[in-house]
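Questions regarding the structure given below will be posed in turn.
Every protein chain but one is kept in place in this view of the complex.
Order as written gives the chain letters A and B; numbering starts at 1 within each chain.
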Amino acid sequence: MSDDSKGETKKEGCAGCDCGGGGGAGGSLPPVAQQDARRGFMFKFGAGLLGIGGILAAVPIVGYIIGPARSRYRNEWVDLGVTTLYPSGQTRFATFLNPIRQPTDGDAAKTACWVRCVEAGKFQVFAINCAHLGCPVRWFEQSKLFMCPCHGGVYYQDGTRAAGPPPRGLFEYKWKVEGGKLLIDAGRLPGLEESV
Amino acid sequence: MNREALIQIVKQPVQWIEDRTGVIAFSTPLLSHHVPRSAKWWYVFGSATLMFFTIQIVTGVCLGTMYAPSASNAWESLRYIDEEIPLGWMLRALHGWSSSAMVVMMAIHMLQVFMHGSFKFPRELNWITGVFLLLTVLALAFTGQVMRWDQDAYWGLGIGAAIVDRVPVFGDQMRALMLGGPIIGGETLNRFFALHVFILPGAAIGLVGVHMALIMKNGISEMPKPGEIVVPSTYRKGFEERMEKSGVPFFPDAAQRDMVFCGVCLILLVFLAAYYGPFGPGGMPDPTLINTNPRPDYPFMWIFGAVSLLPPASETAIMLISPVVGIVILVAVPFLSNSGERAPSRRPGMMLLAVFVVMAIVALTWEGVTSPWSPVMDGWSALPTPTQFVKGRTPLQMQGAVVFQYAQCRNCHELGGFGGKRGPALDEIATRMSPDQIVRQVQQGGGNMPAFGKNLNSAQMTAIVGFLSTLRPENEADSSIPGAQLPLPIKSPLVVNSPFTGTGVPAEISAGVSSR
Partner (left out) sequence: MKLRMSRFLSCLSILAFLGCDRMPGKPQEATPIVIGSPAWTQSTFNTNCRGCHSQGAEGAAIPLIDAGYWKVATDAQVIQVLEQGQGVLMPSYLDSNGGPLSSDQIAAFVKGMRTLWGDGSSGGQGGISGTVVAGNASAGSQVFASACASCHAAGGSAGSVTDPMYLKLISNQGLWSAVVYGRAALGSPAWNQPMPKHPNGLTPTEVADVVCWIAQSRPMSSANAQVNSIPKDKNVSDSK
């Protein structure tokens, strides 16, 4: 097989063939013309078959790898507990299990957020991730600021940027109150491309 | 048994193997090829990098027998390797320290090649494969950090995801591709595991092979001499003649230096690993435990430092474009200058560039380690107001000192050398700002300080400004009235049994003040 292809390459036109060492070994006898024609067909046929097979094999492999980028992950409404857990005028830490999770996620499926009750029945729910590079922000009740430990992003209590490198305010979850419970629309890791 | 018979016993199977495989015929030229006589201690770093890479493969395979590549128990399996498996911690320590050593050796090797101009004709591809090896090794280091699957790994992935997310149009898809889904979870770890143990080591082995083959093809470059100019049309002929005439065989003449250096490195590695132990794992990878200060490993600290110093407006562009530009420039180096002088003394511009790059990376790494922009998250509740700043204050000023802690000022401002470095140290603030200016600054913020106006009532504001107005060295005027000497009363209360009654300034006060 390799001899065949070498002979083919040599004949097809890489005349000088001093570009690579491969041709140098082709010290085989000059092929008979008849054989040569058959080999030419065989080579093209083989290359075509290999190409088709390769594409057929590549489709599932590539599809498997880029699968996550094509999937449409849907957020779901997540229960953060009764609204009385979140007193008016205060900002509280809340955690939930991510509705989009896999069996092997372990602790990584846990998610945290900050719930601010602006007044009774009116909430702001902030993602834990700093809008700069995603580190977990912490709430400071006394100065009414969120601070980020990574690059010093600081936000006011309403989530607007106060200082530091973040390009925008904190990401907010959509929320609703149903049956006395606070629900948020959560799942995907928040990012700049879209609000959570 | 006599000597002759022994030799015969050894010789026969060796000859048999050589006959069937040709291994000696193949490897003899590898070992005996001539290298420049001038190739001395500068040339050991590449070999050391290769040695550390070998250590990585061996220890990595060993760790692969115990590590559980699953987000739900990777962290526990590392703790188990550290604590229960005999010498498991040592294997992890060797793998971790050898990884750092490999990055360091590689950087020195690259710097040496750059400074000696060894990338010039005909060794352009040696350099380019080296650049890709560098990228592969850095990728191995990053994915290795992810394998620890601790808090730093989790939030480090978060930082990576946030950077990828900033890619225009496709950011979302690329982030999903990187994380293996919409969140950092089980699929993320397994993706990085596949990269770390299959794809990247495979790529590295292949690249090392090409790199070595190119060394055999093009030879080891000579030490540069001023005036010995690389002319592509005549270089090969001259080089081969010089090797023929004055070269020495690689083995043992040059290899002995490699052996000495690698031996020293190896012994140091074992001692480092035995003494300092493995890296991490840090806290559990539970994203609801937010009392954490995520930091990357050292090879990436300079990037961590750089992204905090970028202006927000151009940040995204710089974060996304500069890596591409950097790689393109690195690859282009041998094409931008592939002939001419190689000696550092004749290439001052290049030397300045190298020094600048090294200094920039060192400085950014230092910035990343100290992170002066990061608030000290528990500064307000953990760092006591130093004695010299509470002594002799009025009750209102004392309450001001409490407000100063209460309002988390300390998270960003130092007092007595402790506290955040985000804002200026306030030990002598009263010499720089009048009370009115302090009020305005605290209320309105500005200069990267949040506005506190809404969160401090008038009494708190009065108290904190009263306190801050006392922060200045003894005997120095406050700045409320320019030119006037009106020091606020900072003196010990006249109390009969006070240990500080009397004249003069207590030692701590003057010491604390003069040390700033």
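Observations, loosely collected:
The definition used in the following text is that contacts are C-beta pairs under 8 Å (C-beta built on N, C-alpha and C of every residue); 3 or more make two chains touch, one makes a residue touch a chain.
Keep in mind that what you see is a predicted model, and the values were worked out from it rather than measured.
Between the chain not shown and the residues B:Q112, B:S339 or B:T394, the one that touches is B:T394. Residue B:L87 is the one among B:L30, B:L87, B:V231 or B:V369 that touches the chain missing from this view. Across B:L6, B:L268 or B:A459, the residue that sits in touch with the chain not pictured is B:A459. Subunit A meets the missing chain through residues 89-93, 118, 141-142, 144, 156-158, 160.
Not every partner is drawn; the one left out touches subunit B at residues 79, 82-83, 86-87, 89-90, 93, 273-278, 378-387, 390-399, 401-406, 410, 454-455, 457-460, 462-463, 466, 489, 491-501.
The rule is simple: only the chains that are shown with their structure count from here on.
On the side of subunit B, the complex with subunit A involves touching residues 70-73, 154-155, 158-159, 161-163, 165-166, 171-177, 179-190, 284-288, 290-294, 304, 307-308, 310, 312, 315-316, 373-375, 377, 380, 406-409, 411-412, 422, 445, 448-452, 454-455. Touching subunit B in their complex are the following residues of subunit A: 65-66, 68-71, 73, 93, 95, 98, 100-112, 128-129, 132-138, 140, 142-145, 147-152, 154, 156, 162-167, 187-189, 191-194.
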